[in-house]
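Every protein chain except one is present and positioned as in the full complex.
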């Protein structure tokens, strides 16, 4: 049971208008919905985090290696510093959505990602999420050159 | 088992600088944390929704009555249209937090709430959340006079 | 964006020892973990629900059609009546798991499913979950012949 067996489990990376984009399919399950009959708004936040995690994974940097410290001098994780969500349309049980992630801005220790959630190609939600690489002790860490290069083509 | 038995279950309403504010205590449980050792960022989104729900409850408008349609001509619910979250400090397992909610702006069918999450009086997260009253059929509904008056003193 | 584009999104149905089995891949994300550094136990409950939902989907019965009432005389949903979970090993961030679902017993209005969660072929969790088809008004509904036939081969 490897990524070969479930080839799209981490979504797909692709170029679009000279820019690297990651697309992750997401199914809406009961756990994601609420008594209003539609997807709960915090579910979109979870879906975007899945998109960011798999974007990094396909770029070669998985979250567990960061936590283990094998990617930097000390154990680290990306933490969300700021996020803005615009909800244009509801999502419903059984919907197949796509979370499209691209790098919008890169700072010394932070990255701002633009994330769009689509259904049948129509945007139902758009988010800007700024994450910071932070050591377990809470200190912001400068993004490594390897990581900057991996993210870089996305904003070339 | 009524609100009398658990008097603070829906938090407390109070005036602060001529403005109505609602405070809801929230405990950080395992369900709210992640493998980074701190509270998952989407947990803050859930906590703010609890704060808004109980703010409305103490103002006399509970979510179930909206859904049942007893508060308007047709079943309705507040849905989130836009939200911005700034995360200043992490929250940790067992922390006692306070979600402070106040009305920031009121439109025809929408309300923007400012929500601050505190630990020991220190702000660890701040959010602006715009909600819209929407009928089950998806149509924005004008806020009733009763609801506007209830929310109104908060922005007088 | 259809199931053809993301072919394994709902997992796969297959025969194993004369029995129909459904396998759904599940990635462990931050949302699923807790401050203990492993997957939160309620995450396994959500994963099993995804497995049951997609098992029914591939058998031709999706949850939304049940709720819409297009599958029976009135809107309905499967609700969990009883569940037992045995946790043998922890799951960790970034793990790829497989939820294997099979019908264990079928009653008039209920189905008991046996669900196993595997990592690299090793069982880390096993569950028995009994679900009942219930109308929106709360009345148990007899499983339709179509549904019984769809589930039936699984226990032939």
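The first chain written gets the first letter, and so on, giving A, B and C; residue counts start at 1 in each chain.
Just so we're on the same page, contacts are C-beta pairs under 8 Å (C-beta built on N, C-alpha and C of every residue); 3 or more make two chains touch, one makes a residue touch a chain.
Since the model is a prediction, treat every value here as computed from it, not as a measurement.
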item: Candidate in contact with the missing chain, chosen from B:31, B:74 or B:105; value: B:31
item: Residues of chain B (touch criterion as defined above) contacting the omitted chain; value: 1-3, 5-10, 25, 27, 29-31, 46, 49-50, 53-54, 57, 62-64, 67, 92-94, 96, 98, 118-121
item: Missing-partner contacts on chain A, residue numbers; value: 30-31, 33-38, 40, 42, 92-93
item: For chain C, the residues touching the chain missing from this view; value: 35-38, 41-42, 45-46, 49, 67, 77, 79-87, 90, 136, 138
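FYI, only the chains that are shown with their structure count from here on.
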item: Innermost chain, where centres are averages of C-alpha coordinates; value: A
item: Pair of chains joined by the greatest number of C-beta pairs in contact; value: A-C
item: Centroid spacing, where centroids are CA-atom means, of chain A and chain B in whole angstrom; value: 26
item: Between chain C and chain B, distance of the C-alpha-averaged centres to the nearest whole Å; value: 33
item: Contacts with two or more other chains, residues of chain B listed in rising order; value: 35-38, 42
